[in-house]
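Here you go, one structure.
A protein chain is absent from this complex, but the other protein chains hold their places.
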Amino acid sequence: MPEITRIEPGKRMSNAVVHGGLVYLSGVVGTPEGDVTSQTREIVAEIDRLLALAGSDKTRVLRAQIWLSDIRTFDEMNAVWDSWVIPGQAPARATGEARLYSPECKVEIIITAVQK
Amino acid sequence: MPEITRIEPGKRMSNAVVHGGLVYLSGVVGTPEGDVTSQTREIVAEIDRLLALAGSDKTRVLRAQIWLSDIRTFDEMNAVWDSWVIPGQAPARATGEARLYSPECKVEIIITAVQK
Partner (left out) sequence: MPEITRIEPGKRMSNAVVHGGLVYLSGVVGTPEGDVTSQTREIVAEIDRLLALAGSDKTRVLRAQIWLSDIRTFDEMNAVWDSWVIPGQAPARATGEARLYSPECKVEIIITAVQK
């Protein structure tokens, strides 16, 4: 039976789950007080942290799904995203508008990656 | 060529697809008449049923994506979710607001799991 490894497991969700070499992150959000730029910066830093714990990194991301509470902040989010992604190693991606559990949460990113 | 097994296949979608030990469920919704609590209860029961058909169970869920037609029902959905998830075996998770095909559908949950 293949092993499932849960990273920072909680009673509601685990921050990451690893199975068969694949890394499934929970949706990552930033600090509610921040604007889209600062929240997105926090999010990619947290993604880097979780991927490291899971034995992966941003060059090994297969797919990202991005939710914005206001789709008109697309360019603002992308400015941070574009500076985070390594050219030639960008994942598949989709971005849509979705309000999040806190009205102050403006961005959420869901990552699927593969271990090194 | 690895086999794809479809469970309860329809002309539009299959309720579950199994490949390479992974189980991909379609988004599960409840009965439109119910409130968020009763819809979520129906949904987790249906997830249990589909996972059993696919040779998995709720201890083997890798990821969940949850859509609420009104994000303000987050706590109401979570009360059912938290009583369903086994402590220490919670999946990665993300929750966002999305209206669903029927205005009376208030919750939809999309599960990725692994076979036992």
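Letters A and B mark the chains as written, and numbering starts fresh at 1 in each.
The working rule: a residue touches a chain if its C-beta (ideal position, glycine included) is under 8 Å from a C-beta of that chain, and two chains touch if they have at least 3 such contacts.
Note that this is a predicted model, so its numbers are computed, not measured.
For subunit B, the list of residues touching the undisplayed chain reads 1-2, 4, 6, 9-17, 19-20, 22, 24-27, 65, 67, 98-101, 108, 110. In the full complex, the hidden chain is touched by subunit A at residues 21-22, 60, 62-65, 67, 71, 74, 78, 81-82, 85, 87-98, 112, 114, 116.
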